[in-house]
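Below: one structure in structure tokens.
Shown here: the complex without one of its protein chains, the others still in place.
Labels A and B are assigned to the chains in the order they are written; within every chain, residues are numbered from 1.
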Amino acid sequence: MLTLLLAISALCALLIGAYSLPVQQVGLVMGEQLLGLEAGLPQTLSYLVWDIRLPRILLSVFVGGGLAIAGAAVQGLFRNPLADPALIGVTSGAMVFAVAGILFSASVLGVIGSWLGYATVTVMAFTGSLLTTFLVYWLASSKGYTSVVTMLLAGVAITALGGALTGLMTYFSDEDELRDITFWTLGSLGGANWQMLALLVPLVLLPAIILWRQSSQLDLLLLGEREAAYTGVNTQRTKWIVIGCAALIVGACVAVSGVIAFVALVVPHLVRLIQGPRHHSLLLGSALLGGLLMVWADTAARTLIAPAELPIGILTALLGAPFFIWLLLKTKRSL
Amino acid sequence: MIEANHIGVRKSGRWILRKAGVQVRAGELIALIGANGAGKSTLLKAVAGEITPDEGAVAINGRALAAWPGTDLAQVRGVLSQSVELPFSMPVLDLVEMGRYPYQGQEAAAHTKAIARNCLQQVGLQGYEERDVRTLSGGEQQRAQLARVLAQVHRDQPSQERFLLLDEPTASQDIAQKQQLLSLLRKLADEAGLGILTILHDLNLAMQYADRVVLLRGGHLLKSGPPETVLTPEGIAQGFGVKARVVHPPGEAHPHILTCPTAVGLFQNEETAIP
Partner (left out) sequence: MNRFPIHFLGVLALGLSLIACQNTPSAAEQATQEAAYERLVSLSGSVTELLYELEQGDKIVGVDVTSTYPVEQLTELPKLGHVRQLNVEALLSLQPDLVLAERTDEASAALQQLEAAGVEVLWLDGSFTLDKPLAQAEQISEKLGLNEELESLRKTYKADKAKLQQARQAMEETPKVLFIYARGKGSLMVAGKNTAASAMIELAGGQNAVQSFEGFRALSAEGLIEAQPEVLLLFDSGLQSLGGVEGLLQIPGLAQTPAGQQGHIIGMDGLYLLGFTPRAARAAADLSGRLQALPDAYTLN
């Protein structure tokens, strides 16, 4: 059901854009690319559909789906509906490194910068998110045991530290850099291309599948670590896998799209309302719904104020925050 | 058989349990009793494997606890903690099905469901399958959790002795439900051959249903044996510091314990340190 909806949405999104194209032309481009038809379309047109619109839609599917599935898994692990992958430091780590990438790409990191080219910020953000997550994980571990509560606290501390470092770098940035930093923190899927997708898809898909295979373990972790262990779950292993996979997914998503708020937090909630908290359906549902919502959010981002573009992070926060408040009020009433 | 011998557990450099032990055979219902802080929960946790004892060892079916792979161990012993809270709403049946985790991939979904329904019925929660766990009363929630643990050790054709470790399963039950719950445990021991080790606060329930009683005091094993031999006025006085009478009402199969209110003083901070 959701799969079908997602497919239809993606199709619709392919037809909607600032550049108004008739259905048949989009079809022709796809025909040219997929079936090898000779339609004789101008280069700009096929580039527009095949190299700008389509990668962007696919990117939004994977970023939305990835963020949502990571959010669902992390909420399950922390047994907390308010948990967000940002809590374990992924986002702030990505931010610190991305800002560093923007700032120092010309100077200190010149060598790396020239080697990576325009991907510097992306690679930096991804590295940053992984490093911070492992730092948080390491801080919360002692003698082979990782405390989930300590991890939350360490996450908060590291996020604060990350915020300070980002602030410090922002303080010393010039006008152009500041603008780049601002745009990065607002999130955008504007830079989508096939190379980016080729990098992102495995980094989202593989951890997502691994997470999905931990569904039963995550279910039991809802009862608490002790009960899960009594029921035969290797809780330490599950924690490792969930944190690792979530960091990979979120790190990859944040790296290509900047900070996109609320998707990881709100989508799992929505799915839980419909399907309940069992992770087998929750993770799958979150991935699909996350992708679905992101496709529409990005379609809105690129068409609402066209010919300019709305940062998608603003859009998701604008939509996500009121929804979240509504959820809170609803829970309050039911208590 | 569960064998826990000479168990010692230290916490912050101080022994909170020492030279305590318990044996549980298949088909036996054993009550673990003692005043608060006597070490009941610690002993139960050591037997369950949550705490690794600093002294002594626990073996289940002849195999040291540490040598059991997680899911194999889960198939032969289920543990019910005192209170388990769910962070999200969930149907009762789903909760019970989750107990079948150790058999994941080994049985059909329909079979899992059938087992879960059966276990719900055993704890008297038939008809509650689709109810949200979090809307149940405390007592019902506890029974739902018990159903989950029952599902965990359920076997159509048991190949090994299986055990239940329960931490005060009667805590939030009313007087009728307490009797029903203990009857169920008795039945599980007698008919399904489960070995059950349960912490009980109600001495009369222990007297009535247990095969043996293990009385702890200050982290030590005070007495263990058939209820009538442990739950004597002397035993109760030693274990709880309370004067009690044991009476045999005519026509009743088991003696009743009456505590004498006059003998109970104010709360005292009794030094329970162990050498």
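Rule of thumb we're sticking to: a contact is a pair of C-beta atoms (placed from the backbone, for glycine too) under 8 Å apart; a residue touches a chain by one contact, two chains touch by 3 or more.
For clarity, every value in this text was computed on a predicted model and none was experimentally measured.
Every shown chain that the unseen chain touches in the whole complex is listed here: A. The hidden chain makes contact, of the residues A:53, A:79, A:239 or A:269, with A:53. Checked against the full complex, the candidates A:11, A:153, A:199 or A:300 give a single residue touching the omitted chain, namely A:11. Of A:44, A:142 or A:331, it is A:44 that touches the chain left out of the display. Considering the full assembly, A:212 is the residue among A:78, A:212, A:230 or A:296 that touches the omitted chain. For chain A, the list of residues touching the undisplayed chain reads 3-4, 6-8, 10-11, 14, 17-20, 23-28, 30-31, 34-35, 37, 39-45, 47-48, 51-53, 61, 69, 118, 171-172, 174-176, 179-180, 183, 188, 190-191, 193, 205, 208-209, 212, 283-284, 287-288, 302, 305-309, 311.
By definition in this document, only the chains that are shown with their structure count from here on.
Centre-to-centre separation between chain A and chain B, using Cα means, comes to 45 Å.
Partner chain B is touched in their complex by these residues of chain A: 79-81, 216-217, 219-220, 222-224, 226-227, 229-234, 272, 276-278.
Contact residues on chain B toward chain A in their complex (touch as defined above): 48-50, 70-75, 78-79, 81, 84-91, 94, 98-99, 101-102, 104, 152.
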